[in-house]
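Note that one protein chain of the assembly has been removed; the remaining protein chains are unaltered in position.
After this line comes subunit A, so read on.
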Amino acid sequence: MIALRQTLLLTQWQFRRQAQALPLLVTVQIFMAIATVVGYGLLVGAPSPEVALYLATGAPTVTLITVGLVMTPQIVAQSKTEGSFDWMRTLPVPRTAFLFSDLLVWTLLALPGMVLGVIAGALRFDITLSPAPWIVAAVIVVSITAAAVGYAMATLLPPAVATLLTQMLIFIVMLFSPVSYPASRLPDWLATAHEFLPIEPMAQLIRAGLVQNEFTMPAHSIIVLGIWCAASILGAVAALRRQS
């Protein structure tokens, strides 16, 4: 009970601290959604119905996981540099409470972009969604996993390295991952790599959740996603407990 209360108080602390950057955060998410929907649309010209479905469902996935994989590590790296990370670790709070409060904040902050992406995609490509009843749960699972991977990256790596990695990840997620197009278009080696990375399963989960009439979620992807989520949480907790 005490740990839960502390987690919620820490969430309040972190959310209020990030809330002032909320307008900026939402603006960035709007740009991401527009870039992936309108920008990709320009690249491919008049898309076939299947391509249109990929583009429309890829946009919310890209904005959703960019927050977790890119913004979360950047903010955590910044808090390490400015000293608030170490100060918070001096508080008599279980290390897991820090992690869960941060994951909760970042999961919530990623949602506006997700919704915007869905709206932008549906409007631009005039597609009909068939959302599954578990879409909300799927969004939360993807958001938590992305935030956990980002959090682990920022806590385990030196701030400068983590920040550099996030810059690379933007391009990997937007261009070199089977999010807005099918994996069959990738070179074999990259398609194989994505079978073990968390990005493709995230895209599959959102795609199947938004258009369940057309897509399904492979069991392999659920397992890969689960492993990444658990490993990232364990890695982040270990980093929070680490003593120098």
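The criterion applied here is as follows: a contact is a pair of C-beta atoms (placed from the backbone, for glycine too) under 8 Å apart; a residue touches a chain by one contact, two chains touch by 3 or more; residues count from 1.
Keep in mind that, in the parts below, contacts and distances are computed from a predicted model.
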Among "Putative tricarboxylic transport membrane protein", "Acetaldehyde dehydrogenase", "ATP-binding cassette domain-containing protein" or "Rod shape-determining protein MreD", UniProt-listed name of the chain not shown: "ATP-binding cassette domain-containing protein"
Hidden partner chain, touching residue among A:S48, A:S184 or A:S244: A:S244
Touching the absent chain when the full complex is considered, from A:L4, A:A19 or A:A137: A:A19
Subunit A residues that touch the omitted chain in the full complex: 2, 6, 9-10, 12-13, 16-21, 79, 82-84, 86-87, 89-94, 243-244
